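My structure is below; once you've seen it, I'll send some questions.
Removed: one protein chain of the complex. Kept in place: all other protein chains.
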Amino acid sequence: MAFFKVREIVKFFGGLAAVNGVSFEVQEGEICGLIGPNGSGKTTIFNLINGYFPLNKGEVIFQNEKISGLKPHQICQRGIGRTFQVVKPLKRMSVLDNVIASAFLRRHSRAEAQQLAEETIEFCGLTHYTDKLAKSLPIASRKRLEITRALATLPKLLILDETAAGLNPHELEEAIGLIKKIRDSGITIIIVEHIMKVIMTISDHIVAINHGRLIARGTPTEVASNPEVVKAYFGEDYRA
Amino acid sequence: MKRPFGQLFLLFLLLILPLVIREAYYQHLMILVLMWVAIGSGWNLISGFTGQVLFGAAAFFGFGAYTAALLSSKLGLSAWWGLPLGGILSVAIAFPFGWICFRLRGPYFALATLALNEIFRHVATIWESLTDGMIGILVMQTFVSKAPYYYVALAIAVVSIVVIDRVMQSRWGYYFVSIREDQDAAESMGINTLYYKMLSLCISAFLIGITGALYTNYMGFIDPKVVFSLHDISIMAILVGIVGGVGTIYGPLVGAFIMVAVQEIFRSGGFGLLNFIGRSTGWPFMSSITKFVGDAHVLSFGILVIIVILFLPNGVVGDWPVIRKMFVRSKDQAV
Partner (left out) sequence: MEVFFQTLVAGVLKGGLYALIGLGMTLIMGVMGIINLAHGQFMMVAMYITYTLFHFFGLDPYTTLIISMPSLFLLGLVIQKFLLNPLMKVESILPENQVLMTVGIAMVLTEVARFIFTSNYLSVRTSYSSSAFYVGGISFSVPLSIAFILACLLTLGLFLFLIKTDLGRSIRAVSQDSGAAELMGIDSAKIKVITMGIGAGLVASAGTLLLPIYYLFPDIGGPFTTKAFIITILGGLGSTVGAIFGGLILGLAESFGATYIGMDFEDLVGLIIFLLVLLFLPGGIRRLTKV
């Protein structure tokens, strides 16, 4: 049985199918990259996995349990953490409080939650921001805070939505390092990313979609040379 | 708690206050302040900490007040039973109400509480066989002296503050503030936002409902216009909450002091100062000024709402750094 599986999911917005019959599987411990041009339905897929939008058809299965139809908080309790493309820091709380709030999912006393939060903050390298208000952080650190908060819920599967967008090359290197470190700690990752360099270097397995449909999947090299993918990214007339 | 000594000292002062100030009038004002501390704390939990603005605090206040009054007038029980029961029944109202409104985002909750406030006032007015409508309900007061009421009010106020302080240190508190800051983020952190919003509303409703029941016992008379008043209860609750400090534990304490004082200054013409000036100087227009000031109490509330929201949206406690800056700018610069 696959660790995580999406089967034939369909989502309509009005009359338009944003996601139309996409299926893929993710194995435990791997990094799965989700790629596709703008508006191809990547973030919608995340929102469907996370329960933010209800599915029109199909199902999402996680550790042999059907999780589609559950509320976002229930899906988080099952062990799927997520970050948002447009970051959503809890602005008027300190970084520590942001993370404590999410650590409370697995820790019941305040002291234990704080301990878990501090460990997670250190793991993600945000220690020097611990007592700063979330709204005062620069964008790179806000993205990192998103990851930290998701990790503090002790997920088995982490879904990352464009965590590297808007970062400078140095920050990018750090972000890649962090993602690898998370994978090495045993957490499975699904990542949406625009920057090809990031996705090609870190993914074990890539799923490419366009117009809400699956167009290719396989290893990074397989997908990169797939004519459908090339067409989706560079247009009909591109000849490699 | 960082400074338990300050708080214990304040509690001690409040405990001995009725022994020091024996004038009934000032004791009455203190009882009002303490009742507003409880209502303001309740308002602050759901609005200031959880971010779901309660526009109709009077719905729960009046419900508690009527519970106490009806226990006495219909069942012949002591109206004091209204304290626990008024709180519990307010929660019983808050629970389904929250379940209906909190599924929706946007202004629904604020408006629905306003509507609930209006519905209760209409029902209390129309259902004459139960409530005697506009005539109101008279309840025999238990004590002649004000001191017993003072201590009950003090107990409720202290319990409100302690409960909210405890709650805000705990998981619930973190969850409430997370919901206020970003509901989507909160959901994705595994927080059942519907459940925790309802929990927060229920605690608020309980505190406000108990205080309503105390009001019945203390005043000995209620009618729909007074206890379901939009201006004197619901808006006053918002003002106490905002003026003191949105989302602060001790804000409602400060807010209650300020707002009861403001209310009283207008109602009594500057504590009788205007009357006194009028009598001693014999200026004929002083009496019309006094009347004007007395009539202006709702107007002053309205103006206060506008000024507070424009300049002190987070209240005296919340915006303390801003206020400090206004007065001690020179010192800050020196440092």
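Letters A and B mark the chains in the order given here, with residues in each chain numbered from 1 onward.
In this section, a residue touches a chain if its C-beta (ideal position, glycine included) is under 8 Å from a C-beta of that chain, and two chains touch if they have at least 3 such contacts.
What you see is a predicted model, and the numbers here were worked out from it, not measured in a lab.
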Among the chains presented, those that the missing one touches: B
Residue in contact with the excluded chain [from B:A65, B:C101, B:V152 or B:L214]: B:C101
Residue among B:V123, B:M219 or B:V262 touching the omitted chain: B:V123
Candidates B:A79, B:I93 or B:I235 - the one touching the absent chain: B:I235
Contact footprint on subunit B, counting only the chain that is left out: 47-48, 51, 53, 55, 100-101, 103-104, 106-108, 110-112, 114-115, 118-119, 122-123, 125-126, 180, 230-231, 235, 238, 242, 246-247, 295-296, 298-299, 301-306, 309-310, 313-314, 318
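Throughout what follows, only the chains that are shown with their structure count from here on.
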Centroid spacing, where centroids are CA-atom means, of subunit A and subunit B in whole angstrom: 44
Interfacial residue positions of subunit A with respect to subunit B in the complex: 50, 52, 71-74, 76-77, 81-82, 84, 88-93, 97, 100-102, 104-105, 108, 110, 113, 149-150, 153
Contacting residues of subunit B [partner subunit A, same complex]: 169-171, 174-175, 177-178, 181-182, 184-193
